[in-house]
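Yeah, one chain of the complex is gone here, protein chain that is, but the others are all in their spots.
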């Protein structure tokens, strides 16, 4: 066991996998000598050589396209997209190619990539360093989408993603690379080292994809969240003294529907929280699923707390962020309507 | 008044707009001399000249990127993407640029494009000529998404889209270019000429964006659909003798929430139908919205009938298509659960 | 200091929109097309640096001269057997294309695409590669499968989307795939295979393998961003890959001018990245073979990528969905100054004394027969739309390696619907 922040945990997961399997290769903008703009790949080029971890041209299309070809060869590429906001030039290679290779070749060719990318706001990154595009990928059959919320999970899920034979989008909530975030931008960041989830084995371990994590048990309302919002939601729940069950989805596709369904059937209420824009965000799918499966157990409308349907504004990012006030209000509404 | 099929109505709308406003220009693969692979731009190059309607290199990124620049100059470009399946190389220009130009420049630069693109399946087009990617665009703030279901609507909505000062995705349900489709692939297509909606004025008229159309009034259940599925849903409703209110959304963003809400509050039940893959499809957003706003009026779970979460298969496309059986079953379930 | 243009007397700008020389009904005159003399092109050593041979991108490598002889330094000096195999493969391919095109017209399937007139660009190229080299074709390189011995009946099964279709009816006709023959699954999306081929080649290099990659796209497709990504990556990592551009003059209804042909050659694209670039007469099978062999040798000896433009002509419609008489002169095909690859190779073999008109006639009949047999055989497994050939379960397989719950549920739904829609 070591104490790691989320970047260190990711780095450790990459390190383990590169050591175990020399088909694992890393490619992306600035990931080589420099070790990535967030340092996630620091030291890996030195340790495994230039042909296992290297810089790429600034072409997200090329990064993902080349990775698809490498995967078809038999490698297990772990490309990095520097910010999720810059994934769109690579969308076609992801949607039309990586996601469909297995299907269209009837299993002859596969694309076992894990596309790592920091996402989400809260770092004054403006419109182009703050986006949460995960919902788009969940709409594409053939792609898996994974989002960790702690160093421990990040490493275990990343290893499982790399070992997975399907293409995985692995979005890293950059706001919590260094420490969890409870939604108060003006409070100092508490480092991961103060939290249990920073206890990370140095060796290989995996957390199965498709399994949610109940981070807090409760019976008044089910809160569904992932990434940064798990911490914010949990803090709000506690502040408000609401006995909520907080579920960290960890994997959006394939979703752990069983855990969700069981929880909502127990609590009869559901709040969904994400940072992405509201309309057609993944919250919509969650809401639809919960409603379809738990209709007769629902005692209040399912609520969504999300980012607004605007670009992420630079100076007003704390007005934009779905923080404690927005979440608290929704929680009170759900619980209030029940109690009355 | 003339009798037009959907392609002719679109062509007529383009013609009117090119005549009225010489800033309207058309660009796309094969749209010039040849008039488009579906003939939507036939005759326009001859009538308005090569610099108003012209072929483009095969680069969806370039088509949309150049259109953004043309829009910034002051033109009103109407680019065509040959099939919606091929829009992904242009995603970045749509999401990061067209959609955000007005916002990031505080209104100084705008992108008044109308991106036309045939979408949807049912023509044995296989995985890459059948997709319905509309949901992705509804997730992007700053983009409008319009989908017509008749020749009359297609022309009126297209004109409104072209006149709109925001970027509009105008998806044309290619399955019903020639005639409406009730979901039975083995029945001959009935041409539009047999239907009232093929009565299309030759002159300019517009149908306001953001207004749904109640194509059939009823009080037992509200059916929300758009494009091809409006016709299929309506036929199934009638087959099953269910007194459903069928709403053709026409515009997904901005959505006509008032009409939807009023209807569901009246019927207490809601079925959503689309051809796109289910997970994170636009049906999810509709379901979430209806649930949020009509919870206390709902007498049965909102159901979604959609395409499956797989690529559109070539030979099994009629097994994939959300046709009469799938819709009928869902309708009976919603109504049945109520009646019992 | 930002002068004020309004004070100046300038003539207005104008937008140039390319226009092909001939439209339907026009008489065709190709006399301004520069046709380099066969045998005239220098053949640099494979170790030559790209900067020292840029002129090859503007020349046209040709081996077969007007007397049907193989001449010049690019003559690959192939033996009779190899040449006969080349001829037979192209003839078989052409017969296949013709018949399958007609099968579509007869309603037996939804779609077909011929490679008529361009057979050399896939057949001769594939013959110059090793069987283990990985090919990333576009949709018009079925010739590679013929070279590598893919059974015609399997091709027809795919085209008919029938129960023997190895791709389970999922793909549009002609979108073949074969790991066994190192033939990458064909995509409907243009040029996506380009960076993939480069990635595959990079992987091969990083593993110290000996296998190289080859990729094909049309001249129209070079406009896609993936093309640029591929050339950039190939240049940066010196990837062992051959990047073929089949310039058949047309992209559906758009002539090559809409991909930039009015200004320079497509081989010149390679020059822009410092990549070795050849331009060959794509209707000269020996030139195609020689160029491919040269590029393969370069790649295999760690000397990096090569771009090859194959200058050829799409002799027929774009696909069964297309009608070229609507946008180009029917005379173009007949007047094409570089002839037809099969005819040219046939004449060369006759001139060489190892082949005759009679043998060719017999071959043609044989090829037609062979296709008929394959089609008949395949039809036993069904044709598109006549019956639902695949179990519905297959629709949900291979989306992921393991089927998750939501697909399981949907598969059950599909099964239930089958019982209602198509009761057995």
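Some observations on this one:
The letters A, B and C name the chains in turn, as written, and every chain counts its residues from 1.
In this section, contacts are C-beta pairs under 8 Å (C-beta built on N, C-alpha and C of every residue); 3 or more make two chains touch, one makes a residue touch a chain.
Quantities reported herein were computed from a predicted structural model and do not represent experimental measurements.
The chain not shown here is in contact, across the full complex, with A, B, C.
The chain that is not drawn here is touched, among residues B:97, B:134 or B:303, by B:97. Among C:117, C:257 or C:282, only C:257 touches the chain left out of the display.
Only one of the listed residues, A:61, A:106 or A:298, touches the absent chain: A:61. Of the options C:63, C:190, C:271 or C:399, the residue whose C-beta touches the omitted chain is C:271. By the touch criterion stated above, the residues of chain B touching the omitted chain are 25, 51-52, 56-57, 59, 61-62, 65-75, 77, 89, 92-93, 96-97, 101-110, 141-142, 144, 164-166, 210, 253-255, 257-258.
Considering the complete assembly, chain A touches the hidden chain via residues 29-30, 32-34, 37, 50-51, 54-62, 85-86, 88-89, 124-129, 278-279, 308-311, 313-316, 318-320, 323, 325-326, 329. Residue positions on chain C in contact with the hidden chain: 1-6, 8, 10-18, 50-51, 54, 82, 85-86, 126-127, 129-133, 147-148, 202, 204-212, 222-229, 232, 235-240, 257-260, 262-264, 268-275, 300-302, 304, in rising order.
Just so we're on the same page, only the chains that are shown with their structure count from here on.
Each chain's centre was taken as the mean of its CA atoms, and the one lying most distant from chain C is A.
Mean C-alpha positions place chain A and chain B at a centre distance of 31 Å.
Chain centres here are Cα averages; for chain A and chain C they lie 41 Å apart.
Those residues of chain A in touch with two or more other chains are numbered 61, 89, 92, 96, 103-104, 141-142, 253.
Of all residues in chain C, those touching 2 or more other chains are 168, 170-171, 175, 187-189, 225-226, 399, 406, listed in ascending order.
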